[in-house]
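Here the structure comes first, spelled out in structure tokens, and everything after it is commentary.
A single protein chain has been omitted; all remaining protein chains appear in their positions.
For clarity, chains are labelled A, B and C in written order, and residue numbers in each chain start from 1.
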Amino acid sequence: MIDTFHIGMFAASLCIIIAFFSFMKETDDLHRLLLTDLASVMALFLIALVGTDLAEALILPGLVVTISKLMALTEIYLVKEGIQRNQPARTLDIEVLQSAPAILASILVLYGIFLSGFSGGAVAGLGVIFYIICKGHQERFELIETVSGYAWVAWIAAFFIILIFPSQWFLAVMIAGGAILIKVTAKLSLIGTMRGESDV
Amino acid sequence: MKRHYVQLIAIISGILLIVLSVAGHQDIVQVPVAAVLSIVLAPVFLISVGLLFSAEVIDGDIPFMGY
Amino acid sequence: MFDLNIEGAELFALPFGDIVPYFSVYSATLAAFVLIFILIAAFDRPERQLNIIFGGDAFYEKEIKEGDTRFSRFMAIACGFATLGAVLTGDIFNFTLFAVLVGITNIAIVASAGNHHVLNAAFQYGIVAMIATVPLFGAAAIILATTGTLSIWTLAGMGAVPLLAKAMLILGVMGEGIAPLYIGKAEIIRAQGAPFVLMIHFSSLLLFLRVTEIVLVI
Partner (left out) sequence: MIEYIIAAMFAGLLLHGIHRKVIARIQGRPGPPIWQEILHTLKFLGKESWIPKTASQGVYVAVVGISIAIWTAALMLLITQESLLLLFALYVLHKIVEHGIGLASGSPYAKFGAIRSVVSAASELPLLSSVALIYLITGSLMLRDIEAYQAINGPLLIVAFPAAVALYLVILSKIHYGPFSIVEAKEIVSGYWTEHFGVWRGLMNAAFGLKTFVLLYTFVVVFIGPIGLPLTLLAILILMITLSFVCAATPMLSPYDSVTVQTLTTGLIAIYIIYLGVFA
């Protein structure tokens, strides 16, 4: 065990020396930014070498802080170089995203309806997000909000049915399941429409 | 800030400091506790006494913003 | 027990299994200071700088709107809380995480100025801070591997931690905390110094004090 650890330490320190050497050699800011990721991976490497449950639990927070730091640095780099303004018109330019979304989205929505309830809503919502992201969109918040509002009313109504007429529990459960399906779908699809339109 | 308040703060913190000091020497209060409380009270006392001194020059309230 | 003859008597300890947050006379003093500075950063208004045109009597006052300082104020408070965490935690890995968090918030405070020179300084410092995570996490990993625990409480006074890990811990904190002291210089002149830039200095000095204590104790 200890021997393995020492061999690992040796390999890690070799990697670290190489990584630091690359920092010394590199002068371009963007390349240095990319190399910092290498450094953070080395840090996680050192933790992972310990190889216990505790080490496994330590890797996730370590990863989170290093990634957040990397993101902060990237943002600073974008502002510093003045390149945050000229974004491409379409972020995802992939063929499948133009031809297939209808099929994939309908499969997801159908499966979501089949599941029903909260997780079903999540799946169906994912399908709607996928469709909206791929096929373009319009900000129609009012429509979605209205649907979601009625769904909420139906859900509450289902509660009252259960409380007042316990014998009709099956009807109430079906109403509640359908309502929450629609509600979660609507909420999730809102995410798909939020793309920074000029009038938002 | 009204001069009145500064006077009040100075008197209260001063009395507390003296009480603490006596209590610390008489072993009524433990010395570390008396020390910590004195550390907290000393700036309050000294600043308010200082402000009272300077208020003698400009009679009345103690103005806080200037220039 | 924790009554080591280094940092004074133990005042309070909260045993959460392995991880034991504790107050000694030393860390309680530091924590009290951090709290005072968090309050200052939260409620104080920023200074308005006077710039003097040297060689004459003319000077002008930089204008600061309330909205401009919101981000730096938030980051200064976040920095204060990260420092508080670093001062109070009883776990070496948590300490390193808080040190990295202090580094991130320091970059953010420096970067909120929006000036090109300051951003450049923030970027370079950020890279230093990023590299510093290697010795920082490395130190925690070595301590875990050699002693099997990360609790300062357990390690206190045992002397089981190898010198290499201590050196790496100090090196990492210097990268995370002390580098901004020098980058802060670029910022002091251009942005409102108190209380936001002051927070950078404050957090780095406190990290330094805390790591001194940890290295002497473990």
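Everything below uses one rule, namely that a contact is a pair of C-beta atoms (placed from the backbone, for glycine too) under 8 Å apart; a residue touches a chain by one contact, two chains touch by 3 or more.
Worth saying up front: this structure is predicted, and the values here are computed from it rather than measured.
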item: Missing chain: touched chains present in the view; value: B, C
item: Given C:Leu14, C:Leu35, C:Ala160 or C:Leu216, the one touching the chain that is not displayed; value: C:Leu216
item: Residues in chain C touching the chain absent from view; value: 5-8, 25-26, 29-30, 33, 36-37, 40, 43-52, 61, 178, 181-182, 184-185, 188-189, 192-195, 197-198, 201-202, 205, 208-209, 212-213, 216
item: Contact footprint on chain B, counting only the chain that is left out; value: 14, 17-18, 20-21, 24, 31-32, 34-36, 38-40, 42-47, 49-51, 53-54, 56-58, 63-67
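Quick note on the criterion: only the chains that are shown with their structure count from here on.
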item: Chain centre separation (chain A, chain C; CA means) in Å; value: 31
item: Cα-centroid distance, chain A relative to chain B, in whole angstrom; value: 57
item: Sequence positions of chain C contacting 2 or more other chains; value: none
item: Residues of chain A defined as touching chain C within the complex; value: 5, 16, 19-20, 23, 29, 32-33, 36, 39-40, 42-44, 46-47, 49-50, 52, 54-55, 58, 61-62, 65-66, 68-70, 72-73, 76-77, 79-80
item: Chain C to chain A touching residues, read off their complex; value: 93, 97, 100-101, 103-104, 107-108, 111, 114, 116, 119-120, 122-123, 126-127, 129-131, 133-134, 136-138, 140-142, 144-145, 150
